[in-house]
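Reading through the C-alpha cells given below for one structure.
One protein chain omitted, others in place.
Chain lettering (A and B) follows the sequence in which the chains are written, and residue indices restart at 1 in each chain.
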Amino acid sequence: MSSRFLDRALVLAVASVGALTSSGCERESRDFLPPKPGAEVGHAASAAASAAAIANAAAMVGRYEHNAHAVSAGKRLWTWYNCSGCHANGGGGSGPALMDDVWIYGGDAGTIYLTIANGRPNGMPAFGSRIPKDQIWQLAAYVRSLAGLASADAAPNRDDAFLTRTPESASDPQKPETVKPSVATGRPQ
Amino acid sequence: MNGVHDVLSPAGPQAEALYQLWNVMFVACTVVFVLTIVALAIAVWRAPRASERAKPDLDLHPRKVATLRRSVVWGIAGSSVLLLGLLLASFVADRALSALPLANAVRIDLVGHQFWWEARYESHSPELTFSTANELHVPVGRPVLVRLRADDVIHSFWVPSLSGKKDLIPGRESTIALRADRAGTYRGQCAEFCGYQHAQMALVVVADPPADYERWQALQREPARAPETAQERRGLELVEQTSCAMCHAIHGTRARARRAPDLTHVASRGWLGAGAVENTPALRAEWIANAQKFKPGINMPPLDAAPDDLAAMAAYLGSLR
Partner (left out) sequence: MPQALARALRALPAIALAAAAQAAPDGDWPMAAHDYASTRFSPLADITAANAATLKLAFTFSTGVVRGHEAAPLVVGNTMFIVTPYPNVVYALDLSQPGAPLRWRFEPKPEAFAQGVACCDVVNRGLAVDDGKVFLNTLDNQTIAIDAANGKELWRYRMGDIRAGETRTMAPLVVKGRVLIGNSGGEYGVRGWLIALDAQKGKELWRAYSTGPDREVLIGSDYKPFYAKERGTDLGVKTWPADAWKVGGGTVWGWISYDPELDLVYYGTANPGPWNAEQRPGDNKFTSGLFARDLATGQARWFYQLSPHDEFDYDAVNENVLIDLQVAGKPRKVLVHPDRNGYVYVIDRATGEVVSATPFVQVNTSTGVDLATGELRYAPGKHQRTGTVVRDICPAAPGGKDWQPSAYSPRTQLLYLPHQNLCQDQEAMQTGYIAGTPYVGAIVKMKPGPGGHRGRVTAWDPAAAKARWTIDEDLPVWSGALATAGDLVFYGTMDGWFKAVDAKSGRLVWQFKTGSGIVGQPIAYRGPDGKQYIAVLSGVGGWAGAVVAGDLDTRDGSAAAGFANVMGDLKQRTTKGGMLYVFALP
C-alpha cells in the first residue's frame, strides 16, 4: 500500500475515534456548578417568564437530557424528595402516571420544569422555593426518561433496588400526545 | 483534620494486636531480608574472578557444590518455620481481635454514604437514640461495637490508631469492635474507593474520659438550641422552608429529612464535609453557599439564595452547639 493511503487511513482513524469520544462528552460531562447566569430559568410566575422557561428548555436538553450524570442525579432526587411516594416509578399513585403518553399539563421539559417549580392546582406541591433550579432540571430530565423520552444512552439502566418496571433506558419512548383538561375547579367532572 | 492517624501508634487493644503482628512480621521479614542480602553479598564477594589473560577454568562447571543439598534443605526448613511462625502470629492476633470484652459496649450504627459518615447511637430506650455525622465520640476504656452498613456503594471504615479496616457493603451488615484506651483524637478515613470524593471522606473518633463522654452524650440527646437573635430566627425559618430541610434533620424543628448529616449540634463539630473544611463561621458560610467549591461532586448543591439569607442560615447553624 502507498504511504499516502496509509496516511489517509491513519487520519481517518484518528478523526473517527476523536468524533466518537467527543460525542461521548455530552453524555459524560459532569458540571457540578450551576448553569451560568442567563442560561437558567427563574420562578416563572408570569406568562412571559413561563414562555422564557419553555424556550430555554431547548437549550437545556444537551446539558440535562443527554447527560447521564444529570439524569441519574434526577433519579436519586426522585427518591430523596419523595417523588416516588406519589408517582411510584412512573406508574403513579396519589399522583398521576408519568410513564405513559398522557400529560395533563404537557410533557416537554420546560413544562415539566414549571410543574415541579410552581406546583399544580390538583395536588402537585411547588418545589421552586425548596430546591435549586439545577436540581429541578435534573428532575425534569429524569421525568422525561420515565416515559422513555431521555436519550437512551443517558437514561438510567437496571436499578440496584427492587425492580418494578422496565429500566428507563429500555423503555419505548411514549410520545406526549394527549393533554387532559385541567380539573381544578372542584366541581363534579 | 487533626488527629492521630498512625498505624504505628496504637491507642487501643485492637490496634495494639495488629501492631504486635506488624512488629513480628517486620522483624521476621527484616531478618530474612538481611540474611538474604548478606548471602548475596558473600556470594558476589567470593565468586571466582577471571582476568583477561587467564583462561576460563572449565573444571568448575561440572563440579557439584558440596553444600547445595544442605543449603536448600536448610533454606526450606527455615522458611517453613518462619512462615508457620507468622501464621501462628496471625492466628494469635485474630484471636486477640475477637477477644475484646464487649460488656457495656457503646453501640453505634454507622452508615457510609457518598461522601460522609452517618452515626446513630443506639440505646435500650428508643427516645435516647440520636444521630450525628463524621465525628464520633467514645468513652475511654469502654468497648465500642460499630454496626457497619452502606447506603450506596462500598466504603471502608479505617481508624488506624484504633483498629483495622472493615468494609461497609450495601445490602449487608457487619460489625467491628474497638476500644480506645487513651484519650485523644483519632483520625480515620474511607479505605475503599467510593467515587469522586473518596479522598475527602475522613472521620474523627474522639476518645473522651467517661465524664466528658456522658456530657457529650447528654448534649447530643437534647433538641436543637432555640434561635435567640432575629437573624437566627430568620435563619431557622429559611432552613425549614428552603433547601436545607429537604435533606437535613434538626431535632426540635420542622427539618426531619435523613439524606444528609444531622445538623442538630453541627456547631459542636470540628469540621464540615467529613474533613473538607474547618467548622469556623467564615468557612461555614462559604460551605453553605457553595459546598461544591470545596468538595465538587458531593450531593449538596450550591444554594440559590441571597447573601443576607445565607448569612442568616449560617448564623443559625452556627448557634447549634
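The definition used in the following text is that a contact is a pair of C-beta atoms (placed from the backbone, for glycine too) under 8 Å apart; a residue touches a chain by one contact, two chains touch by 3 or more.
Please read all numbers here as calculations on a predicted model, not as lab measurements.
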item: Which residue of B:K165, B:R182 or B:R221 touches the chain not shown here; value: B:R221
item: Touch list for chain B against the chain that is not drawn; value: 122, 125-130, 149, 151, 170-171, 173, 221, 223, 245-247, 249, 251-252, 254, 256-259
item: Residues of chain A (touch criterion as defined above) contacting the omitted chain; value: 79-86, 88-97, 99-100, 102, 121-125, 161-162, 164-166, 183-189
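Following the convention adopted for this analysis, only the chains that are shown with their structure count from here on.
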item: Touch list for chain B against partner chain A, complex; value: 170, 241-243, 245-247, 259, 290, 292, 296-297, 299, 301-304
item: Chain A residues within the chain B interface of the complex; value: 30, 32-34, 76, 80-81, 129-135, 160
